[in-house]
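Here it is, the structure in full.
Showing just some of the chains, left in place.
For reference, chains read A and B in written order, and residue numbers begin at 1 within each chain.
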Amino acid sequence: MGIITLLTDFGTRDHYVASMKGVIYCKAPRATVVDITHEISAHNIIEAAFVLRHSIVWYPTGTVHVAVVDPGVGSSRRILVGRYDGQIVLAPDNGLLSIVHRDLQLDELYVVEQERYFLPHVSGTFHGRDIFAPVAAHLATGLRLSMLGGRVGEPNVLPLASPKQSGDEIRGCVLYIDRFGNLITNIGASMIANELRRGESLVVYVGEKNVGPIRNSYGDVGQGELLALIGSSGTVEISVNTGRASDFLCVDVQPEVIVR
Amino acid sequence: MGIITLLTDFGTRDHYVASMKGVIYCKAPRATVVDITHEISAHNIIEAAFVLRHSIVWYPTGTVHVAVVDPGVGSSRRILVGRYDGQIVLAPDNGLLSIVHRDLQLDELYVVEQERYFLPHVSGTFHGRDIFAPVAAHLATGLRLSMLGGRVGEPNVLPLASPKQSGDEIRGCVLYIDRFGNLITNIGASMIANELRRGESLVVYVGEKNVGPIRNSYGDVGQGELLALIGSSGTVEISVNTGRASDFLCVDVQPEVIVR
C-alpha cells in the first residue's frame, strides 16, 4: 500500500484537507498520507510548482503526489496525471507541473477523465475532495495511469525565467523566499561547477549589493552577515547567518542576482 | 486497527497535540492518527462544531473523532461519546456536538465516566491528553461505547439560527468564513432544489448587495467578481472568483443572506 502526498493552498484551519483525507481512507484505508504543505499562498501556482518539484524527488518510487492549487476549478481546465522519474503526480493542467516538467524525466502523461474513479457527485468548487482524492486512492492501490484517460504529450507550462550567461557573468533571479528569509535563485550549481571545482573566485551580487564569494555554510560569516552559498535545492542562495536575507535586502520586487 | 481524528483549538506550536498523539500510540501503536485541524479559534465552540460536522461525514464507518475545544475543562461539564451515522465522536458536552446532532442520525450516546480508561493521573487542565486520548485509543482498538458510562438521550446543543422562508424569500445568515474568504451560509441546497431543477431565476443578496443568480463554478464570473453558488458543504456560498468575498463585502458583523 502506497504513500499519498498532498500539496494545496487550502490551509489547515478549515475542513477541506480533512475531507480529502477521509475520502482517501475510505478507498485506501492503509495508505500513508503525508502533507507536503497546505500553506501555498491562495491561487499561487508558481509557488506550488516550486515546492512540488523540490519535494517529490525525495520520495520512494511510485509515491502518488496530489497537488491542488486550482483557481480554475469547475472550468474546462483539464486534470493531468503523469509519471516523472518514477513519481506519480496528479494536478490541474494550469502550469502547476511547469518546474517538474522542466527538471524531471517524463515517463507517461494522461488526462484524468474516467468518472468511474471520481466520487458519485462532483461539486463545482471542490475537485480536491471529489476527483483528486478518490483518484489518488485508486492510484495508491495499484490503478494504472492509463486507465484514467487519454494520453497527452505535454502539460501546460508557465514561462519560467532562465539565467543568462554572457562573458564571465551569469544573471538570474530570485525564485522563492523561504521561511527563514533565504533567497533561492534560479542559478543552478551546475552552471558554476567548473569554477567552484577549480577554486576560482566568484562574486555574487544581489542588485548592486556585493554579497561576496560562494561559501560552504552559514557559519562562514559572522552572525547577522549576508552570504551566498549553494543551497539545499542545488542553486545559489542568499542568506544571513541566523538572520533573514529577505529583511536585510528589503526585497519587495524580484531582484536580479549576478554571479561573476 | 482504526483511524483516530483530532480536532482542537490547541494550535501546532506547543507540545499539547504531540502529547495526545504519544498517549494514543502507547495504547494503540498501529492506529492511523489524522489531524482535522488544531487551528480552531481559542475556545470557539461553534466554529469547531461546524468543522467537525463537515469533516467526519467523509470518513470510513467506525472512525473515532476526538474534538477538544473545552473552555470548561476541569469543571463539572460532562464528556460524551456518541455514534452518529456510524462515526464515533468524543467531545465535551458543551455544544460542540450541536451541528452533528442536528444533521446526522444518532445511533447511541453515553457519558464518559469509567476512569479505568483514563490516564492514572488526570490533570485539571488537560483532559485532551489525560482522558480523550486514552479513551480514543481504547475505542480504536475495539472498546464498545457502552463500556464508558451511562446512556444519555441528547447532548447539550447551542441555539442555531435556521433560515426562514416567507413567500418567495429565504432569509439565512453566514455561518462560517473559510481561508479563501468564502462566506458559507446556512441556506441548504435542498431548500432551493426545486427552483434550481426547474431553472427558475433565483437572486441572492448579502445584506442590500445583489450578488446575482446561483452559479455553477467560480469561472462563471470574471476574475475579482462576486458570485453565489452551492458550495462544497451543500449550502449557498458567496465567493469572489480568485478573490476574497469576506474582504470585498467588509463583513465584520454576521450578515443576512437572502435568496429570492
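Please note the rule applied: a contact is a pair of C-beta atoms (placed from the backbone, for glycine too) under 8 Å apart; a residue touches a chain by one contact, two chains touch by 3 or more.
Because the structure is a prediction, the values reported are computed rather than measured.
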Size of the entire homomeric complex in copies, 2 being in place: 3
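Criterion: only the chains that are shown with their structure count from here on.
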Distance from the mean Cα position of chain B to that of chain A, given in whole angstrom: 31
Chain A - residues contacting chain B, complex: 10-16, 18-19, 21-23, 25-26, 29, 33, 42-43, 71-75, 123-126, 129-130
Contact footprint of chain A on chain B as seen in their complex: 3, 5, 12, 32, 34-40, 50-51, 54-60, 63, 178-180, 215-219, 229-233, 237, 239, 241-242
